[in-house]
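One chain of protein is taken out of this complex; the other chains stay put.
After this line comes subunit A, so read on.
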């Protein structure tokens, strides 16, 4: 669905070594950390979440079988722990996304790039959220204000932009770990430096490097899996 997720999975297939050595739990943990640390909502990891759900379901059945068949309680409890950990990760991942949606719903809804990052369920959630919050604000506050100030999105009718809509702060600083070598990058946010040759603003990481960096110039690096957030 989301283009970012597609890019990522083809890259993983290219990299066969990582594909076989990395479990879905590991991938989900990465997605969860990225989502928690990034200021904006990231593309939904549709395929990964689907696989994780299937594995969790399968494991639930196994654990139930253990309970019924009177299997060694030690083994059953170990499988249960593994299941709990995977479930926790998945739930936490989905929950972080819902929190972000609640925070930035109006912003996300108006922009296709962001809307395309949502799953179908999340889209439904956003729509309902907007409707309910809108209705609530309408009834409690806006309807009692003078006519020019009744918009959910704008301070008043003279506002040109939606200036009452919270936006993700892309200039937040995040802590990132380099997974694959990144191309040299210009830290003012542009990849091509049009007549801009200050060496200091030119930044490159090698795998394993840990950095604190401004999120905006590294957006693409994150989406393509070159860096991960910690």
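The working rule: a residue touches a chain if its C-beta (ideal position, glycine included) is under 8 Å from a C-beta of that chain, and two chains touch if they have at least 3 such contacts; residues count from 1.
In this text, contacts and distances are computed from a predicted model.
Engineer: Using the UniProt record as the reference, specify the protein name of the hidden chain from among "DNA-directed RNA polymerases I and III subunit RPAC1", "Trafficking protein particle complex subunit", "Elongin-C" or "DNA replication complex GINS protein PSF2".
Structural biologist: Per the UniProt record, the undisplayed chain of the complex is "DNA replication complex GINS protein PSF2".
Engineer: Among A:116, A:159 or A:224, which one is in touch with the chain left out?
Structural biologist: A:159
Engineer: Touching the absent chain in the whole complex: find that residue among A:94, A:129, A:142 or A:211.
Structural biologist: If we include the chain that is not displayed, A:211 is the one touching it.
Engineer: Given the contact definition stated above, which residue among A:83, A:98, A:129 or A:152 touches the chain not shown here?
Structural biologist: A:83
Engineer: Using the touch rule from the top, list residues of subunit A that touch the missing partner.
Structural biologist: Residues in contact with the chain left out: 23-26, 29, 33, 36-37, 52, 55-56, 59, 74-75, 77-79, 81-83, 85-86, 88, 155-156, 158-159, 163-164, 166-167, 169-175, 187-190, 194-196, 200-201, 203, 205, 209-214, 217, 230.
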